[in-house]
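To start, I am sharing the structure in question, which I have written as C-alpha cells.
For this depiction, one protein chain was excluded, whereas all remaining protein chains were kept in their positions.
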Amino acid sequence: MKFNAEKIYRHSFASDNNSGVHPYIMQALFGANSGHVIAYGDDPFTLEAKNIFAGHFGDDVRVYFVMSGTGANTSALYSITRPYNSIICAETAHINVDECNAPGKFSGCRITDIPTEDGKLNVEMIKACIKGRGDVHNSQPGVISITQPTELGTLYSADEIRQICDFAHDNKMLVHMDGARISNAAFALDMPFKEFTRDAGIDVLSFGGTKNGMMFGEAVVFFRDDIATDFEYFQKQSTQLISKMRYISVQFSAFLKNDLWKINAGNANKMAELLADKVSKIEGISIAYPRHTNAVFVYLPKEIISKVIDDFPFYIADDENGIVRWMCSFDTTEEDIRDLLSCIRSQMNK
Amino acid sequence: MKFNAEKIYRHSFASDNNSGVHPYIMQALFGANSGHVIAYGDDPFTLEAKNIFAGHFGDDVRVYFVMSGTGANTSALYSITRPYNSIICAETAHINVDECNAPGKFSGCRITDIPTEDGKLNVEMIKACIKGRGDVHNSQPGVISITQPTELGTLYSADEIRQICDFAHDNKMLVHMDGARISNAAFALDMPFKEFTRDAGIDVLSFGGTKNGMMFGEAVVFFRDDIATDFEYFQKQSTQLISKMRYISVQFSAFLKNDLWKINAGNANKMAELLADKVSKIEGISIAYPRHTNAVFVYLPKEIISKVIDDFPFYIADDENGIVRWMCSFDTTEEDIRDLLSCIRSQMNK
Amino acid sequence: MKFNAEKIYRHSFASDNNSGVHPYIMQALFGANSGHVIAYGDDPFTLEAKNIFAGHFGDDVRVYFVMSGTGANTSALYSITRPYNSIICAETAHINVDECNAPGKFSGCRITDIPTEDGKLNVEMIKACIKGRGDVHNSQPGVISITQPTELGTLYSADEIRQICDFAHDNKMLVHMDGARISNAAFALDMPFKEFTRDAGIDVLSFGGTKNGMMFGEAVVFFRDDIATDFEYFQKQSTQLISKMRYISVQFSAFLKNDLWKINAGNANKMAELLADKVSKIEGISIAYPRHTNAVFVYLPKEIISKVIDDFPFYIADDENGIVRWMCSFDTTEEDIRDLLSCIRSQMNK
Partner (left out) sequence: MKFNAEKIYRHSFASDNNSGVHPYIMQALFGANSGHVIAYGDDPFTLEAKNIFAGHFGDDVRVYFVMSGTGANTSALYSITRPYNSIICAETAHINVDECNAPGKFSGCRITDIPTEDGKLNVEMIKACIKGRGDVHNSQPGVISITQPTELGTLYSADEIRQICDFAHDNKMLVHMDGARISNAAFALDMPFKEFTRDAGIDVLSFGGTKNGMMFGEAVVFFRDDIATDFEYFQKQSTQLISKMRYISVQFSAFLKNDLWKINAGNANKMAELLADKVSKIEGISIAYPRHTNAVFVYLPKEIISKVIDDFPFYIADDENGIVRWMCSFDTTEEDIRDLLSCIRSQMNK
C-alpha cells in the first residue's frame, strides 16, 4: 500500500504514528535544551525519567531508553536469550511480521509463531507448540512474547497474562511484553501499568511512547535484576543507544507526569469506540475483532476501500477477507470520525 | 571515566554531543508538528530533505535517514558486505573501538584495524595488511572505512581520499566514509561536501548531524545505485528505521539550508583553534595531534587532569601517555575557552 | 526419546543413520590412504569425485563436499540469501525443526514454515504465505526449500518440482532441495538424479550420502554459476570445510560408481515396502502417510510402542496421534523385518 508521500493529511487512520507530537512533549524538549550534559544517559534528565518509571513500577526496576519500538523489542529479546532458544509469539506479533526479522537476526533464535483468532496466546496454544525439549536438534523455548494490546487491538486481562507467565516460569521460560501501545491498554483496563505487567509476572517490557504522542523513544523495562545486568551492552551493540539521551528522557517525564499518557490514550480509545459504534451501524459493514483499545478492524466492501483510502489513509489488514484497520490517536477528533464516516456512507450509498 | 550525572554543565568539552540542539533545529521541529503524514519516510518533509541532499551531492544520490551514528555506520557496512569480507579501518576508528562491535556482529565481517600515527590510513598501510586474497581461510577485503575528520581530529585531503578510493576500486573494494563530523571537515577544507566524498571516489557516506547541533539523526548517503538497492531492508533490520521520520528530515533540512551546518561547524572549529593556540602557550602543555577541526588533543600533566575535569568534563584519550581530548561544539563560546584556560593555568601554577 | 546408549543393535529402525558404512565405501577409504595430498580439496581424489558428479548433473555443475546434512543445508542457504530474505519450507522440514535453527542463525533469514498434510509444498500454499513483498517491514521471500523425499517419506514428482521452481523463478526466488535421501527418491522415481533436480529447475541441491551407506559427507551442488561464485567462503565460515577432503571424495566416488547408491537405496526402499505391506495387514495398525521411499509411518497403538521400542528402536513421529516412524536402510534384511513384525504381532495379540 503506497500512500501519497507529498501530502500532509488533516488526519490519517493508517497508524497512530502518523500523528505528530503532543505539545506538552514539544514543550519538554524545549525545556531540556539549555546547558551541556554528559551523553548516553548520564544526565539529570535521564535520572529523573528513571525515577518516574520507578514510581510506576517499583524502586528496583531497571529502565533503559531506546529509540524505536523495533529497537526495544529486538534489544530486549536479544539480551535475554541464547541463540539456541526459540521465541514464542502470536502469528500476528509485530516481532514476527513487522520487524524484517530483526529479533531473529540479532538473537539467532527461532521465532515460533502461533496462529490465533484474535492476536492472543493462551497456555494451551503454547503447550501445543512446544516440542523437543532437551533435544539438541530443536530450538529450546526460551521466551514467550505477548503484545498488549495485541496487533489486532484486543486485550489480555491481568489474569490471562498471569497464567501465561506462571506457565512460562514453571517451564524455565521468560515472558516479554511488547507494549508499543501499553498506555491504550492501561486506560482500557483502568489499571496501573504495574498491575498487568510486573504484578502479573512479566519479566521484561517494551514500553512505548511514540505511538501515543511522543516524537520518538521507547523504554525497555526489566523487572528482574539478574536478566538486566548486561543489557546496556546489548543496547549499544543493537545501535539503540542515543547520544543526546536527554531528549528521550524528558519526553518520557512529560509523558508520565500529569497523566499525559492517560489523556492521550484515553482520547484515542474513546475515538475508536465512537468510530466502532457508528460504523457498525452502517449496513454492509461489520466489526472484525472486538474493539478494546484504539484500533478498529472492520469488514469493508472491497469496492469502497479504494474510494475512501485516498483521503483517509488506512491499512488493509487482511486482503483476502476484506478486513481494514483504522487507528485512532491522541489527536483524533470527533470531527475526524464524522468526516470519515460521512465519506464511507456516501460511498456505500452509491 | 564517570562524570557527574546529576549536573547540567555550562559547558562540557567531553564531546560535541554533550551540547544541546541549535535553536533553528528546534524551530524546524516545531514547524513540522502539524497534521498527519505517512510514517517511515513517505512524507513531504522527507522528500524535501532528500532533495536538499541531492542539491549537495547530485540528483542521483540515494539518501536514507537513520537515528544514530553507530546506526549509520553499522547499517551501511552491513548492507554492502557479505560475511566473509573484512572491513579495513584505522585502529582508532569509531567502528573499531566505540560501537561494541556492532558492525562486526551485524555484518559477520572481520574488522581489520591498522595502527596509525594520526588516525589516517594510506594506501601503503592498506596494502601491507591485505593477505590471503582468494584463500578461503581468510576473510576477503571488502570495504575500506575511513573517518573524516578522523577520531583524532585530523583531516584527509581530497587527494588522499582519492588515492585510497582508487586503490580500493582497483582491488574490488568499496570505500565507506564515517562522516559523523563531516561539517567540521568541510569547513576546515573549505570545500563543498561533494568534493571530498563523491568526487573523490567514496561509495557510501555516514553523514552526521547530531554532533553539530541536531537533536538526533544521521544520513546514509549512497553514491552508487547498485549498492543501495536493498538498503532499506538492512536499515529496517538494523532497527534504524524511525516511524515519525519527519522529525529527522526537518532537522536535516534546517541544518543544510542557510548554511547552518557551516555556521555551527565553523564556530566549533574556530573555538578549537583558539583553544589550541592558547593552551599550547602554557608551559608544560603541548599539542598531541595537529588541530584540524574541532578536537584539541594535548599532553596534559596527570596531576592537573583530576583538578580540571570536574568543572570542565573531557576524556582522557590516552591514559598511558597523558593525552586528553577537548571537543568544541557549535555553541562553544570564547568565554568557555577562557574559563577552561584560566582553570588550567591556575592549577599549573600551584 | 532416549534409547540405550550402551547397546549395539542388530538393527535399529530409528533412522537410516543408525546403520554403519557400506563395505565398498570402507574399501574406498582404505584405497585412498597412501601418500600425501594437498588439503581442503586440491587433490586428485576430489577432482575425480567432482567429475563423477559432473557426469550425473552436467559439466558445468559446481560441487562442494561438506561434512553433514545440516552443514550442507545451512551453508547452501547461507550463501544464496541476504539476511532480509525469508526461506519458505514445509513445517516438517529438517531445516525448520531439526537443525536447532542453524539456517536461521547463519543466514539471518526468517524461516517461514507452512503446514502440510504430507510434507509437500505446492504453489498454492506458497502463494498464500507470501505477504508484504516490497514492504521493508517484512522479510522478503528469497528461497523455497523443499525436501526430496520429504521428512514424511513422500515424493514430489518431477513435474511438481518444476511447478514450484517456475513459480519461484517468476517471482525472483531460488529453489533449494534438501536431498539428504535423494538416492531413495531417485530409485523410487526410477529417474536419473538430474531429471528431478536440475532439469526441473532446482538451483542448489544438498546431496546426501551419510544416510545411504557413507560414513559422513554430503555435497552441495549448484546448477547456476552465478550463485556459486563465493560459496567456498561460506563453506569455510560455516565450519564445513574438512582438511583431509579426500576421505569424503572417495566415498562419493565409490557411492556413485557401479550404482552403489542405487543398490543401497533400492534395498532400503524395498524393505520399507515389504514392511509397510506386511504391517498394514495387522489388525489395529494402519499406514499414516503413503509409503514412497524408505520410511514407513504407521498408527501404532500406544500400549504397543513401549513394548517394541527397546529391541527395535524407532521414533514417535507424532505423539498426539500415535504415529511412529520406521526407517529402513541399505543393510536392512528381510529377517530384520520379520523379527520386527513378529515382535509387534506377539504384542498385539496379548
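Order as written gives the chain letters A, B and C; numbering starts at 1 within each chain.
What we mean here is this: contacts are C-beta pairs under 8 Å (C-beta built on N, C-alpha and C of every residue); 3 or more make two chains touch, one makes a residue touch a chain.
The shown structure was predicted, so the numbers you read here are calculated from the model rather than taken from an experiment.
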{"item": "Residue, one of C:Y84, C:Y156 or C:Y233, that touches the chain absent here", "value": "C:Y233"}
{"item": "Residue of B:G31, B:G58 or B:G132 in touch with the missing chain, whole complex considered", "value": "B:G132"}
{"item": "Contact with the hidden chain (one of A:P44, A:G69, A:P83 or A:G266)", "value": "A:P83"}
{"item": "Contact partner of the left-out chain, one of A:T116, A:Q148 or A:Q237", "value": "A:Q237"}
{"item": "For chain B, residues in touch with the removed chain", "value": "83-84, 86, 97-101, 104-105, 108-111, 131-132, 136-139"}
{"item": "Chain not shown, touching residues in chain C", "value": "2-12, 14-15, 17-21, 23, 26, 29-30, 32-39, 41-44, 46-47, 67-71, 74-75, 99-102, 105, 210-211, 215-216, 233, 236-244, 247, 313"}
{"item": "Interface with the undisplayed chain - residues on chain A", "value": "40, 82-84, 108, 136-137, 140, 230, 232-237, 241"}
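We take it that only the chains that are shown with their structure count from here on.
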{"item": "Chains touching both chain A and chain B, listed by label", "value": "C"}
{"item": "Fraction-based call for chain C against chain A, same above half, different below", "value": "same"}
{"item": "Rounded Å distance between chain B and chain C, as computed from the means of their C-alpha atoms", "value": "50"}
{"item": "Between chain A and chain C, centroid-to-centroid distance (C-alpha), Å", "value": "42"}
{"item": "Where chain B touches two or more other chains, by residue", "value": "233, 236-237, 241"}
